[in-house]
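Here's the structure we're looking at; comments come further down.
Excluded from the complex is one protein chain; the other protein chains are retained at their positions.
Note that the chains take the letters A and B in the order they are written out, and that residue 1 is the start of every chain.
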Amino acid sequence: MDRTFSKSMVWLHSWAGVIMGSVLFAIFWMGTLSVFDAEIDRWMMPQTRLPAATQPVALDNIAQAVLPSVPAGASQWRVDLATPREPALSFSYKLGKESHAQQLDPASMTFIPDQGTEAGSGFIFPFHYSLHLAWFDTGKWLVGLAAMAMLVLLVSGVVSHKKIIAQFFTFRPRKRLQRSALDLHNLSGLAALPFHFLITLSGLVIFITIYFPQAHEAAYGGGGEKARSTFMAEAYGRYKRPKANLPGTLASIDAMAQVAEREWHGGQPYFVRVWHPGDANSYVELRRSYANDITMNLDQLFFDAGTGALLHRFQASPVMSVQRFMSGLHFIRFNHWTLRWLYFLGGLSGCVLIATGYLFWLEGRRARHAKLGLAGVRVVEGLAIGSVTGIILATLAFFTANRLLPLDLAWSQTGWPRATVEMGVFYLVWSATFIHGWLRARHAWRDQCWLIAALAPLAVTLNWITTGDHPWHAMVAGHHGVLGMDLMLLLLAVLAATAARRLGNLEGKVVHA
Amino acid sequence: MIASTTLRVLGAVGGGYAVTALAVTTAGAVLARLGMARSDAVVTAAMLGFIVYLLLLLWGFAVRSPARLWLTLAGSAALLMAVRHLFT
Partner (left out) sequence: MLEALLTLTAAMAIYLALALLALSQEDHWSRAGMPPATRLAHRWRYVASIVLILAGLLCVAGHGVGFGLILWVMLVGAAIVAVALTLSWRPQWLGGIARVAGRLQAHAKS
């Protein structure tokens, strides 16, 4: 942009940061929370706080328990098996275009009442990759654009950093906000640079078929549905066979699982899906668990439902395994607590990176824009406040609403499901934080930090009141996810209060100076 | 200045994406013709596509003028379309 490569990279870094920072913070914040989406689910759906299974559940028992609920004419039903972090069974079926889902307690094989919430896995996680903007996949495309911007920001950031080696470990918290913010920005960027780069690239790689929708066209002889489905079948595996429109039976799924265990050298299925239930041509699909590898395998087996005969097997090619390894680096579906917590810290460092970037940009231009009467700082400040402290507040409001809204059916009278009201609270509060940011300008940072410091412990208290699971009780009862969530909320409150006081002191300094 | 920047942004972000997508599908066809399984070729090309786009974006904002950017993009697109035609 300017005369030298270095200068153009500085220009690019600032502009890309200011424009895409909002979306990027939302992605990183929701992504960081998604590391513990199963734990957030436990917190928000108290009736799923079940003890870990002491022994594996027989698949035939599961089938027996759910089959009465599968309506005639359903095209498929499936059960996702329990894992250490997700103790309830997830049952769902598809009838025409509609799908219906419910959870089961594996110990009693009874259905758990509808919890009336999208919780972590239904709201927070999809927000991360789609921003809940489903119209023509706009959200996913925006996330993709943000991801490319992130890669550009990382490279341009490194190139722009003149004294990288000398300042590698430098963080001077007691200096002016602009200096401290830049130090922290550089530190959080550099320390976790491999993480930031790989998490962004791997996120993009997950969605290759969305971001390069025509990638297969030249190799597969053109566009159209046939070419696409051939490509998808060859890459990801697919097996289909049509209904016979004659009645059929369901053989022992446990027997099929035993065949699977042999085929997979000890691997276990993570879900069971029955296609064309009740039909003579019904078939059973098993896929191998992700728990023990980074790579999200594509191992799948299809069995004839009536006889249990193995119909089809598939596994990822070596090249596809690279895509699945990258995907696995991002999804982290594996069982590894140390790594999971480190990913959480990595995600938080990404949030700090973006937030400090905004603070540095704002502080660096505040005086000049005020003097020249420019609107830039005013506009960006409101945007940044809503995007950073605002989305955190909105999330806390989401958690609080979850504990305050009753489960009972009175809500159906409003025409809105309980889950929709919860999400409505999130968006309402989030919108308000932007308005607050634009009205109160730089004071809003501190205001919202104090609000976070107040709302987070309130959420913990509400959990205690409504479920009886205060931290000590949660620990004793083995509800570790709930304990973790409460502790993280309290830690958030402490950090927010510290930030609020620090920002208050700075403002005090400005006044006296 | 604003016009120049707008042209550059459109070129790098929009034009860069178009050229990358074209490169991905072309590379997929080339790799498949060279012996890779078709689905592998497409997936390899798509994964590398993000790196290509990143490089195009960085270059797009560093190159001396928007005119040079657009000319190079157009030239690349033409070249890629020719190669794609040869390999399909």
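Here is the rule we go by: contacts are C-beta pairs under 8 Å (C-beta built on N, C-alpha and C of every residue); 3 or more make two chains touch, one makes a residue touch a chain.
Because the structure is a prediction, the values reported are computed rather than measured.
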item: Missing chain: touched chains present in the view; value: A
item: Full-complex contact with the absent chain, from A:5, A:111, A:195 or A:331; value: A:195
item: Sole residue of A:133, A:294 or A:441 that reaches the chain not shown, by the stated touch rule; value: A:294
item: Chain not shown, touching residues in chain A; value: 166, 168-173, 187-188, 190-195, 293-295, 325, 329, 334, 336, 338-339, 342-343, 345-346, 349
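Heads up, the rule we're going with is that only the chains that are shown with their structure count from here on.
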item: Distance from the mean Cα position of chain B to that of chain A, given in whole angstrom; value: 30
item: Residues of chain B defined as touching chain A within the complex; value: 5, 8, 13, 21, 24-26, 28-29, 31-32, 36-47, 49-51, 53-54, 57-58, 61-62, 84, 87-88
item: For the chain A and chain B complex, residues of the former touching the latter; value: 1, 5, 8-9, 11-12, 145, 148, 151-152, 155-156, 201, 204-205, 208-209, 211-212, 214-221, 231, 234-235, 317-320, 322-323, 326
